[in-house]
Each structure stands twice: as structure tokens, then as C-alpha cells.
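With one protein chain held back, the other chains of the complex are shown just where they sit.
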Amino acid sequence: MRFFLRRFAFYVFTAWAAITINFFIPRLIPGDPVSALVAGMRGQITSDQIQSLTVLFGLDKHESVWMQYVDYLEQLSHGDLGISFGNFPLPVTSVLASALPWTLLLIGVTTIISFAIGTLLGIVVGWRRGSWLDGLLPVTTFLSSIPYFWLGLIAVSVVTYAGYFLPISGGYDPGLVPSWNLEFIGNAIEHGLLPAITIVVASVGGWLLSMRNMMVTVTAEDYVTVAHAKGLSERRVVMGYAARNALLPSVSGFGMALGLVVGGTFLVEYVFSYPGIGLQMLQAIARHDYPLIQGIFLVVTLAVLAANFLADIAYLALDPRTRKEG
Amino acid sequence: MSMSKPLTMKPSRSIAADAVLDIRGLCVDYGVDDNAVRAVRDVSLTLRRGEVLGLAGESGSGKSTLAYGLARLLPPPGVISAGEVIYSPPDGEPVDVLTLAPLALRAFRWAETSIVFQGAMNSLNPVHKVSTQLIDVIAAHSPGMSRRAMLDRARELLTMVGIAPDRLHAYPHQLSGGMRQRVMIGMALALEPKIVIMDEPTTALDVVMQRQILRQIVELRERFGFSVLFITHDLSLLVEFSDRIAIMYGGRIVEEAPAALLYRDALHPYSHGLLHSFPALRGPRRELAGIPGSPPDLQAMPSGCSFHPRCPRRFDPCAVDIPVLGSPADRVREARTVACWLHPAGGAID
Amino acid sequence: MTTPAAEVVLEAEGLTKHFPVRKRGRAALSREVRVVHAVDDVDLRLLRGQVTSLVGESGSGKSTVARLLAQLYPRTSGDIRLHGEPTPLATARGGRRFRAYCRRVQLIFQDPFASLNPVHNVEYHLTRALRIHGRAGQGKEQLRAALANLLDRVQLTPADRYLSKYPHELSGGQRQRVAIARALAADPEALLADEPVSMLDVSIRLGVLNLLRDLKERLNLAILYITHDIASARYFADTVLVMYAGRMVEGGDSETVTQRPAHPYTRLLVESAPDPDRLTSEAGSLGEAGGAGEAGTAGGVGGAGAPVPGGEPPSLISPPAGCRFHPRCPFVMDKCRTELPPRLQVGDTGEHWAACWLFEGVAA
Partner (left out) sequence: MTAAATGLTTATPPPDLTGTGGAPRRGRGLRRFLVNGKVTTGLVILLIFAVVAVLGDTIAPYDPSKRSSDILQGPGWKHWFGTTHIGQDIFSQVIVGTRSVMFVGLAAGAVATVVGVVIGVTSGYLSGAAAESLSAISNVFIVIPALPLIIIITNVVPNSGDWTIALVIGCTSWAWGARLLRAQTLSLRRRDFVEAARATGESTWRLIGFEILPNLTAIIASSFIGTVMFAVATEIALAFVGVSGISEWNWGEILFWAQGQQALPQGAWWWFVPAGLCIALFGTALSLVNFGIDEFVNPRLRSNARRSFRAADGRRVRMRVGFTPVVQAPPRGEDNER
């Protein structure tokens, strides 16, 4: 439990740090593009919305930075992230709400799949070291060096060349209206397939390599030798002794690697015009939609923190030593 | 102590009637190419029923390699390059462990020969409870058993080695070093094997704990009648604890004799030096010298007898020819062998 | 054996070291201060030209004593006096005072495989030690001579063969000799040797011990020999001190302590030590206070059957009250559970003492 509390405190701290970074970045912008934009919109914008943007970007230069910070935190606590310039007059939160599920599903599913595949392959390759499987290593190294988005480009062109059998753009057919019916879900899965495959192919190598190295290291441990000496079945030795322990660093690395995975996924969304957070973010950057950029950064950071927390819980369940009392 | 074993000569090449494990001409290499190092060289050794055979040697002498090798547990790049390891069950045909197929080998392991490794710290998997690790071995060898019966058996094993059965569900990190080693000993006896190989089981513990555990091993051996191959660098411990002692140097056995005989009258200068490397706790305080020089490098073994560069009594043949392990001509009546030109074998060993 | 006139080089009185236990989580909120009582109230004296041995099992605090005497850790309380001069409680790390101190008191570590930096060669290690203590001389020639002299002292000759070697190219015994040479580079008066041979191959241990003895005689050094092997303490030391769970329990002339141990813990230690002679001579004469503990030493692992106390050393975070050995002691009395035994004289030589209530009023 102590481990748990400690980690929780750390996440609270990190969340606070992210919020604070978010607070300061716009205040470091030289010149005043935001107030110019706000001024440009004055005609269509309500005074409430102006107020919230003022707080968000520190446009009110008369207040002390500390007061601005307090106001900012208070506004955040209401879930007010301002309005999106690019999607005017939608508030940032509703833009996020429509984009977030797509990304969460895409990243969630692909990350879990690639982690599972990579780890399983890593177990096999690490265990059967010295066999023909070692030949996989250069291939995976190369694969994991390819930028996600470039693989996406290749996937798109291959599909275009080979004939149109998978949709290469968007999250669903433009004709459909998002709803919970089979037709829409099927269509969405079909659209998600190519981006998902791209992400899995590009990220599986990393998991494979790290798991393989851990397997090789753990295989030399005494307790694995003892497991063999005990006459346990090969399966039990691999799964119960070697892989079980080799998994620990992978799980603790899982959370930390998420930050990188998220970055890569954003670009994949961009390549496939997938209607998730990544696409929104890049569009927001192109349109200088500062409130949206900020909101996205905040939400993404918090999501990564949450995922990290889950990984920590998994670690806690896997390693009894962290449960040590006293 | 079972020092009263009949001191009859045993022909060392045919299987002795009371031999439970017969190692013949075992060679172990690390690596297979030109850089391969031979760590165990043509070792023949017999473990008799119910005895404690001590195997003493310094680091790099090949004693652990021998133990891992005969159980075929050497990590790559270890390769067994020659020899036989004949196991004779009390009822049934002798088998060569080295020719067993993986499935048969797995069934043989632990049920017939169990091993207690040097570091109990690392021998237990830190992420599994003691109970899981005990049950694993029972389940692997008696699949029909109910979980309840297995738990009972596990509890019984812990009690046997002097650990409260309520520690069954403890994780290894919750136990002290001594307790972990006891768990390992209990686990080694789970299937009542005929042979227990112990590789420096007490080295990491302090002397008080070492004594307690040794005493326990002796008691358990008297109860169950298994044979022990006890490997250590501490010769003074072996003299007290084992029936016979084999001394290894540079991958070979250089002397083998009943413990008391070896202590009284070590023939090989290395054994002699080793015995005089331990200051005595009793008796007159003597000036001791140890053995000059350092143990040999396996990659650059001296020619002839590998001990000759450090030997105070070397003479002409030592640097040229390798002395063969055999019954010394000057001690024909004693059940011992030595590989030293000072005590050449008395004719061919039959 | 000990000449009372021998000069005291280094002296510790009431030496105590408590390590704070790192508090986490909820424990951090409580005001209770938890410490590990690693060393409590230790007195010892190192005499010129003599070897004092500190014997104890792992975790008894003997290595901490060495590090305290070397001033690598600040002590919690107590005095350390060098030639009668008190040293400040906390010596600034790496400061001038510390250098002046360690010029006279040098430490040799247990593990020669770990105590030499793998990235530096022998020459670097020794040159640094000479430079720091201003003994490198002027110019290359004098430095060469000083290095050769050092290596010669530890019997690593010819010096040129060893100077350019890296630690991994040396055997364990050679490494420990280099470590000894490094300590000698300061030209110290006291040498603290923390289990200097326990990591070495059996056959070369005595070589290193004999070297230390030889150095002691030639350089008139005061040596503290820390070990868990009571037989080697008997072999090497003039005086033996026994430590248990952070406290000294017995001390005296090495022959007396090893042949007629008084404290029940020392007896346990002596009894547990491997002893091939137990096979041949069945005489179980273990000190004059031998009671139930020494009954029947025959058979089994030499002395099986004797009700040797089981159990394990206590937790040092909350050590037992009174005598720290009382939970394992076969002679435990009510007094032992509550009151800390002082040093009580054993026998009539005046040199032999034990911190055990069994000897209350015996010698007086």
C-alpha cells in the first residue's frame, strides 16, 4: 500500500506540474497573438468566453501572476478550458469530448495488442536464443526505427496500389452519423484497421526487443536453473519462472513508454485523417487555435498519467516485493 | 557419524554394489569452438548409498561445474563433451543420465536427484510464495495429487526443516537467509530423492546458522537415507561432516579418501596445503603458510600436473606428464586414490 | 602476552552509530524516530605493533565499527582518540582534517574485486594515494621509486609487471595486495582490515594474513582485524573482541577467549566453527562455565545433540532489552531480560572480560 500511496502522490504532483506548464507556456509567448485573435472575434464572442480566455492566457496584465494562477486553477476546476477558435463557437471541452474516444480506443487497443504480441514474441525469441528466431532481431530493429507516420504513408500507398479494400482516411464513412448501431461500429472498425495495423507493426518491435533482453537476462538467474532442476515442464519454467519475472521491467517500462507512443499515434491519425485528438491537435496548430492546443496537451497528459497509474497497479499485483510492509 | 563403513577396496571401474551414482570420465567444456575452455577434465567419482561425499576445491577448480554438469543444468555455452553418469536406483536398471531424453530427464530430476544451490537468495523465485514453489515440484511429479494433499505435504516439509508451517504463504523476501536455505533443503527432500547435491549450501550464512543447517542435514539424512554430494571450498568443514572427500584442482580430482584418513595423512601436496590453510581452533598455535601462487587459469593450464607451479615438492615428471588418479602403491591397503607422481599408482587399477 | 606498556594508537570509547530508518508513507507522518542500532557503546583500543581482532557474525556491526574508526561515517556519539587526541564528532568529508586523519588511519576493504576501480590501473591507484598524502616525491624518478617500494612491500615484484595492470588482470590475492599497498601509501600508524581475506581463495588467505603480520612487525603498525572466522582471529590476533548485535560481549587475550570462551555467545561461536579435530579428540572442554550447553559433543556434525540455541540475531531496529543475546541464550536469567550487563571480569588475569550476568560477582 505504501508503494501505491507514494506513486499516487507522484501522479498528483505530475498532474500539477503539467497544469502549471500549461499555465506558463502562453505567458511566454512573445508578442500577443492571442489577444489579437480575441480582439478579432470580439463581435461574436460572449463576455463570459472572453473572461475565460483572459484567465487562460493571462491577457489581464494588471493582475499579479499569482492571482492569475489562482484564477486559472479555479477555472480549470470547473472544467472550463475556454473556447476553440478553430471550431468557433464550440468550447474546447466539447471538441475534446468528440475526439477523445476515437484516440482512446485506437491507442488503447493497439497498445495492448502490440504489447501482448511483442511480449509473447520476446518471450519466445529470448527463450529459444540461438535458434533461427534470432533472425527476427534485425528485422524488428529496422521496423522499430521506422517513424510511425511513414509506415502509415506506405500502408496508404500499398492499399491504394493494391486496390481499394480498406478505407484509408477518416474514422467512418462521411455518409454515416455516429451512433451505436452495428453498421456504424462495423464501419468504424473497418476505418480503424489500417491505422491500428500501422501502429502495431511500428511499435511491436520495441516491446519484443526489451522483453527478449529481459528474458535472456532472467534465464541466467538461479531460480530458473532451480526450476529446471525441479523437473518442471518447459511451459511452467518459461511462463511461471522466466517470463513471469522478465515481465516486471516491461510493465514498469510500459507506462513510461506511453508518452512516446502517444506522440507517434498522433502522427498516424494525421496521416489517416483519423478524427482523434492527434488530428485535432495538428489542425489546431495550423489554425493557431491556442485554447484547443492547451486543452489537448492537458487532457493527453492526464490520460497518460492515468494509464501509468494502471500500469503501476499491475506492477503492484505482479511484484510482491513492492507490497512489502515495513 | 558413519565412520564405520567397511574400508574394503572397491574396483573403481565397474559399478560398485552400493554405488548410487557413478561418474565416469566426465569432461565439461565451455564453448565449442577454438576458444572453448575445459573446466572439468576426465573426472570419475562414485557416490555410495547413504554416504556424504565431500567435494572440495577453490574457485575455478570445476567443482560447481561438475555438479551442474552431471545434472545437465549448465547454462550455455556449457557442453558435456565426454563421460557417463550412471544412476543406479535401489530397484531397477542403472541408467546413464547423460543419455536421457528431455522428458525422461525431467522425470528423473528432483525425484531421484535434487540440488541445493549456493545462494538461497537467488534460488527462490522472488515473485512466488513459498507454497507455490513447493507445490510446483510436487505437482510436476505427482500430477494426480489433490491440492489439499499437496499443501499438507508442503507444510510437512517446512516443519521437517524447522520452519513454522504458517510461513507457507510467505514470499522469499519475508524470510531470513537461513530460513530460505532451509526452505530449499525442504524442497530438495520433497520427493524423497536418493541423491541430494549441495553446492556450497551454507557459504553465504554465518557460522552459527551454518552449523544448525548442517546438523539438520545430518539428521534428515539419517531419517531418509539419501546420499549427499557436498561441494564446498571449506575443507575443514568437510573433514568433520563427510564420509569421504574428493579434492579437485584445475578441473581434475587430485585425491579421494575417507575423510579421517585424508585429514590424518593427505598424500597430494595440494590437499596437504589446503588442510594447512585453515588455522586450527584448538591445539598448539602453529605458523601456517598456505599455498604460494594463485589457482591456475583454465585458459592457460600448466603442462603436466596442473598444480606443479605451486607445488613445494615438484620434481622432474611433474611438469611433463599428467599423473593419473589411482591407488597409490605405497598405501595399497587403504581405500583411496591420488593423482600425484610422489605416489604413483600401484600397478593398473582393476 | 600483551605488554601493558604498548602505546595506544587509536582508541574508541562509547562508540555508537544509529542509522535512521527511511520512513515512507504513513510512517513518515508519525513522530516516532526509528533507527537501526548498528553499533552501541563500543570501546576498543588499538596498540602499536599489535593485532586486535573483532569477531562477529554478519550483521553484528563489525564493519560499521571499521568505517566509524576510518571516519567514513559520522558517529552518533562516543569518542575516537588518535594518540589521545579527540577527533571531532563529524569530520568534514574530504576536508583537510579528514585527510590528516586518514593519513594515520587507513582502511582495507573486504572485497578486493570491488575495492579497486575497474577503470584505473594499479599505477593510478597507488599514485593517487601517494599524491594525496604528499609522498609522491618530486619528479618522475622519485615517484617511480616510491611505487616500486610500495609494491615491494606487498611482495608484488617486479613492480613494472604490475603497475600497468588493471584490476581484472590480477588474481584476488594480488588485488588485495594492491589494496594493502594503497593503504600503506599514506604511511599510516593504524590499519583497519575489514575481513581482508574472506573473499580470497582458501589457499592464499594465509599468505595475505602473513603479509599483514610481517608488515605489522616491520612498520610497527596497530592493526584491527575484523573477521567472522574465530580460528583465524586466534591465529593472527593478540587480542580478540567479540561483537553481537551491535554490542561488544567479550574481550581478552586471543588464546584465552578462543580456548576458554566465557560469554554464551562466544561459546556458541566457538562451538559452531568447523573443527576437524573434533573427530579425533572428543574432549568437549568448552570453558570453565560449561553447563548444560556443552553436554555431549560426540557424534553427528561434531557436537550434534547439544542443545545449541537456535534462532537468529535480533532486529537491530528494536533490539531486545537487557542483554541482546538473551532470547537465544541457554543460561538466560530474569536479570538478563531487563538489565544490560556491564563488562565483568572473567578469571583472574584482569584482561579477560565478558558482558554477561553469569560472571557477576564471580571474579570479584
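To keep things simple, chains are lettered A, B and C as they appear, and every chain counts its residues starting from 1.
Keep this in mind: a residue touches a chain if its C-beta (ideal position, glycine included) is under 8 Å from a C-beta of that chain, and two chains touch if they have at least 3 such contacts.
Just so we're clear, the structure is a prediction, and the values are computed from it rather than from any experiment.
Enquirer: According to the contact rule at the top, which chains on display are touched by the left-out chain?
Expert: A, B, C
Enquirer: Looking beyond the chains shown, say which of C:R34, C:R99 or C:R343 touches the absent one.
Expert: C:R99
Enquirer: Of the listed residues A:T46, A:T141 or A:N181, which contacts the missing chain in the full complex?
Expert: Touches the omitted chain: A:T141.
Enquirer: Looking at B:I80, B:L151 or B:A345, which makes contact with the chain not pictured?
Expert: B:I80
Enquirer: Can you tell me which of A:T14, A:S35 or A:Q75 touches the chain that was removed from the display?
Expert: A:T14
Enquirer: Where does chain A touch the missing chain, residue by residue?
Expert: Looking at chain A, the ones touching the missing chain are residues 2-3, 6, 10, 13-14, 17-18, 21, 25-26, 28-31, 127, 129-131, 134, 141-142, 144-147, 149-150, 153-154, 156-157, 160-161, 210, 213-214, 216-217, 219-220, 224-225, 228, 237, 248-249, 252-253, 255-256, 258-260, 262-264, 266-267, 270-271, 281-282, 285-286, 293-294, 296-297, 300-301, 304-305, 308, 315, 319, 321-322, 324.
Enquirer: Residue by residue, what part of chain B touches the chain that was omitted?
Expert: 27, 29-39, 41-42, 59-60, 62-65, 68-69, 72-82, 98-99, 102, 105, 118, 297-299, 301, 303, 322
Enquirer: Extract the touching residues of chain C with respect to the undisplayed chain.
Expert: 24, 67, 70, 72, 93-94, 98-99, 102-103, 106-107, 109-111, 114-120, 128-129, 132-133, 166, 168, 179, 182, 185-186
Rule of thumb we're sticking to: only the chains that are shown with their structure count from here on.
Enquirer: Comparing the two chain pairs, does B-C have more C-beta contacts than A-B, or is it the other way round?
Expert: Pair with the higher count of C-beta contacts: B-C.
Enquirer: Just the number, please: Cα centre separation of chain A and chain B in whole Å.
Expert: 55
Enquirer: For chain B and chain C, let me know how many angstrom lie between their CA-based centres, rounded off.
Expert: For chain B versus chain C, the centre distance works out to 32 Å.
Enquirer: Give the residues of chain A that touch two or more other chains, as numbers and ranges in rising order.
Expert: Residues of chain A touching two or more partner chains: there are none.
Enquirer: Residues of chain B touching chain A in their complex?
Expert: Spelled out, the residues of chain B in touch with chain A are 68, 71, 73, 75-76, 105-111, 114-115, 117-119, 122-129, 136-137, 140-141, 171, 173-174, 187.
Enquirer: Taking the complex as given, what residues does chain C use to touch chain B?
Expert: That would be residues 57-58, 171-174, 201-207, 210, 228-232, 234-236, 255, 258-259, 268-281, 299-302, 304, 308, 310, 312 of chain C.
Enquirer: For a test of understanding, state which residues of chain B touch chain C in their complex under the given definition.
Expert: Chain B reaches chain C through residues 1, 3, 58-59, 162, 176, 178, 206-212, 214-215, 217-219, 233-237, 239-241, 259-260, 263, 273-275, 277-283, 285, 288-295.
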